[in-house]
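For this view, one protein chain was removed and the others were kept in their places.
A, B and C label the chains in the order they appear, each numbered from 1.
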Amino acid sequence: MLIGTNVDPTRHQNRQKPPIANGVVGIAIFVVTEVMFFASLISAYLVLRSGAEEWPPWGQPRLPVAATAFNTVVLLLSGLVLFKAYQQFLKPDRVSVSRKMLGLSILLGLFFVLFQGYEWIQLLQFGLTMTSSNYGGLFYLIIGTHAVHVVAALFFLLHTYSMLAPSRIPQLASTEFVVSQIFWYFVVGVWPILYFLIYLV
Amino acid sequence: MIEYLIPNASSFGGEIDYLFDLITYIVGFWFILTQAIIFYFIFRFRHKDGVKAQYLSGEEHHEARWVHWPHYAVIACDVIIIIVTVRIWLDVKMDLPPPDDKIRVVAQQWTWIFVHSGPDGKLDTADDIATVNDLHVQKDKTYHFELQSKDVLHDFSVPVFRLKQDAVPGRTITGWFKPTKTGEWDIQCAEMCGIGHGLMGARIIVESAESYSQWLARQSVTKTGEALAAASVEKPSLPFTKELNRSFE
Amino acid sequence: MSDTGIAAGHAAAPHEHHEEMDFWSKYVFSTDHKIIGFQYMFTGMFMALIGGFMAYVFRMQLAFPGESVPLFGQVTSGDYNMLITNHGTIMIFWVAMPVLIAALGNYLIPLMLGCDDMVFPRLNRLSYQIFLLSAIVLIISFIVPGGGFGGAWTAYPPLSASAEYNHTDWGSSLWVLAVALEFAAFLLGGINFLTTSMNARAEGMKMMDIPIVVWMINVAVILFMASVGPLIAGAVMLFLDQRIGTSFFLPAGGGDPVLWQHLFWFFGHPEVYVVLLPAMGVVAEVITTFSRKKLFGYKTILYTTFATGVLSFTVWAHHQFVSGIDPRMGNIFAVTTLLISIPIAEIMFCYVATLYGGSIRLTTPMLWGLSFIVEFLLGGVTGIYLGASAMDVYFHDTYFVLAHFHYTFFPIAIIGVFTAVTYWFPKMFGRMMNETLGKIHFWGTIIPFNCIFIPLFLLGMAGQHRRIYNYNNFPDLATENLQDLRVFATSAMVIMLLFQIPFIVNFFYSLFYGEKAEKNPWKANTLEWVAESPAPHGNFKELPKVYRGPYEFSHPDAKEDYWPQNVPN
Partner (left out) sequence: MKMMKSIAVVLAFTGFFPSLSLGCSVCFVGKEATMAAYYGTAIVLSLLPLAMVGALAYWVFRRYQQHDSVSAGEYLENNESAYPKQQSAPTQ
């Protein structure tokens, strides 16, 4: 894996353990960059929107607010289940429960992406495309970027899931678990902001 | 000091030249002082056999003050520069004195179209005179210009006026100047605008009142009609509207 | 996973034992931080040759407009735009960034912190591979139909966003793609640097025992990581504008060209500090070593570095004083821009104070380090003119700006790199460089450098704008006096380029035939000098322990005039 190492200087020497694991530091820094990335997409959205005559422009389909509200709940639920799964993981001998809950969280995340894909197909049929207006362009850009992050985060979670398998040593997955959690919380945490700004306002 | 290299021909050019001189004196002092100290230290503390370097951490107060006091002096100098800068910035960019005449400047790849308001002093009337790459203005009159662009970013720069403003497509930007010297100088495009950027020059001709009116009399409306048609961009009072932007195409 | 990773690494990957490694796994697909540092360094130097050649071609065109340039031929206005655009792009993104941050960061951080590698070596390798890909994409963009992108390195839309305006359909898209890839590469590298510095320090190394260059590289990386998001977002939007036909930046479809300027400069200004800080760190190491003095005010320098980092996020719109932003915003940014001169001035004062009471030996690295301070000061003070918004109205996009940032970037990217290469060459390659050739190269670079750019200050004051391929089109600028200045600058530039030959000769000659270097030829204190020269894979025979700060030169309690960090007493 990407964050795995073959020579890890913090581990194989007889050396004090760092207070924060490498992977956690790495992902925390990465999330800072990601937050700035989304902040600038949102900035672009606000600037372009404020310059437009009407928003959404005349003749463009409206976004499915209610269905996406349901989808938002699904995503938030997935974050909550993941949180619970980690709590189980920290308890002794509850790894298999933890793994099942992690699986549920992944399924909820997967549902979110697939449901969104379904929405997109509908919207495309209604004539909202990237080039139909800046409304569509920004919608697909920002929501699409988020979707890419959801998929990437799901792969992270799946990796953790496979490491929690009974045939392997689940205790070794603790860093991976935290890393994939942080990334998933980021993805889940950004979504309500996007939903509020793009669908609701 | 800039006047030695290029004349100043506008009312606010002198202020900008003054700011240049002020900054030059302040930073010049610091620059020369620091350089002198560096070269003195290099010479004075060159390696000599048997002489060991001193041990100074620079953390003690009596040591650190040697960098802190100059540092406070730098802050004081910065404050002076900031105050003068903001004052001149207000005059040049934020103030808009009442106009004697108006012109419209339309930039496109890679020419300048200047719409003079003609004898009546108003834009968008039948007697407007449009010229390509030639701007005629009268000495000692305050001009407002409306800056527009048809395609990409351009920049209306008149070095002798110390004037510079980007032209942004979809927006009309107003600025002002007041020529104080007669003569003929360059107008440059100062923002990269494509292959012909290096060719996008124009001339500004500052004239006295009588030679300006002679020039005005020589311009027949029919002769400039064509250029005017090319320049007739609808006034983008509301930028970013689709209707407006279609007219650009 | 890391533990299993180690186990798997030992079992399955024989390249842990470096004597068994073949050429490919040793030099091409290595995860060794030093090799990756060299890869970055050599790629950067190769790109510097391309960028330098471009500068030669367009300077010749400016001095002798319309005449055929030797080794290139006629320069059309399209060629000229492509050359200046890619000269800027290459020198900043493919030379300054990879050499100063990536190469030095990779090489120095583990060595100076006393650990054996980066914490994510494979991520590190991936970072270089993406970077290499980005360089290849950029080079391909010069030869695609329509030629390379010619819309200036700032790539302001609408010019950059539509082939209708820039006439380089593929060139501009590949340019954006290359820039985006490059930032992805540095992002991975940056994560690595910060994590390594936090978690892999040698035993006993406190925060205040970290060498200043490592601190500065890390602050630079933080600036980079926190500011790169907007540019990547902007690049994605620009790419979509070019290829899909959206209109985020095209006013015709409701977009806003000024938006790009904000996104670009939000990254673009911290970027200056991203490359400045590592260079300043290198200079700090060199001047303390060769003046045998403790760095004056370590903590002061550190805190002012943080202050610079904080302020650097708040100054970006000073690039837009005349671009149609609200002038009230201009006031705020003029104030912040002038404020940022204060911490930088403080750092400079500390460096000068370090020289006081020293025992200065003018070796080649020391000459480079001192010339950094001397030259950068001029770049720094001319920045005051441009930060003052009212003055910028006149100087914006003139040669004054150009000369100003070359007086900052040349010390950063060229002097800083030569300082680092000449100083760490013994550690990198185990041999000493030739001092005579080094000094010839130094004087042959520094004197022509000033002769190039001081005339350009004058040209800028005379109102000459940038990015114009032939000044004969502007009667006020086509005068003989100004043309003489251009010819003078160009001649100096050609001389400076020729004087790079002694360096290249010296570099490769010393690489193979130079005098063998001992472990610590400069008698410096930091941990990299504890390792063998050249440092082997794994760096240290046994990991060093740290007992004191990195700059204990001429300490009264020490036996000699230096006191390495790892020596107990």
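To be clear about the criterion, a contact is a pair of C-beta atoms (placed from the backbone, for glycine too) under 8 Å apart; a residue touches a chain by one contact, two chains touch by 3 or more.
Treat the numbers as computed from the prediction; the structure is a model and nothing was measured.
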item: Options C:M198, C:I301, C:V352 or C:I384, residue touching the unrepresented chain; value: C:M198
item: Touching the absent chain when the full complex is considered, from C:F313, C:F488, C:Y509 or C:Y547; value: C:F313
item: Hidden-chain contact residue, picked from the options B:A73, B:M94 or B:A209; value: B:M94
item: Touching residues (missing chain, whole complex) on subunit A; value: 11, 14-17, 19-21, 24-25, 28-29, 31-32, 35-36, 39-40, 43, 46-47, 49-51, 90, 171, 174-175, 177-178, 181-182, 185-186, 189
item: Subunit C residues touching the omitted chain (full complex); value: 198, 222, 226-227, 230, 256, 258, 262, 266, 307, 310, 313-314, 317, 324-329, 331-332, 335-336, 339, 342
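Simple rule for what comes next: only the chains that are shown with their structure count from here on.
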item: Per-chain Cα centre nearest the global Cα centre, belonging to chain; value: C
item: Centroid-based (C-alpha) most distant chain relative to subunit B; value: A
item: CA centroid of subunit A to CA centroid of subunit C, Å; value: 34
item: Interchain centroid distance [CA atoms averaged], subunit A/subunit B, Å; value: 48
item: Sites on subunit C at which at least two other chains make contact; value: 253-254, 256
item: Junction residues of subunit A, two or more chains touched; value: 51-52
item: Residues of subunit A touching subunit C in the complex; value: 1-13, 15-16, 18, 20-23, 25-26, 29-30, 32-41, 43-44, 47-48, 51-52, 130-131, 133-134, 137-138, 141, 145, 163, 169, 172-173, 175-176
item: Touching residues on subunit C, where the partner in the complex is subunit A; value: 1-6, 8-9, 13, 16, 31, 110, 115-123, 126, 187, 190-192, 194-196, 198-200, 203, 225-230, 232-234, 236-237, 240, 244-248, 253-256, 259, 262-263, 266, 538, 543
item: Subunit C contact footprint on subunit B (complex, rising order); value: 1-2, 5-6, 15-16, 19-20, 23, 26-28, 30-31, 34-35, 37-38, 41-42, 45-48, 51-59, 63-64, 66-67, 70-71, 74-75, 78, 81-82, 84-86, 88-89, 91-94, 109, 151-153, 155, 157, 159-160, 162-166, 168-171, 173, 185-186, 188-199, 201, 203, 239-240, 242, 245-246, 248-249
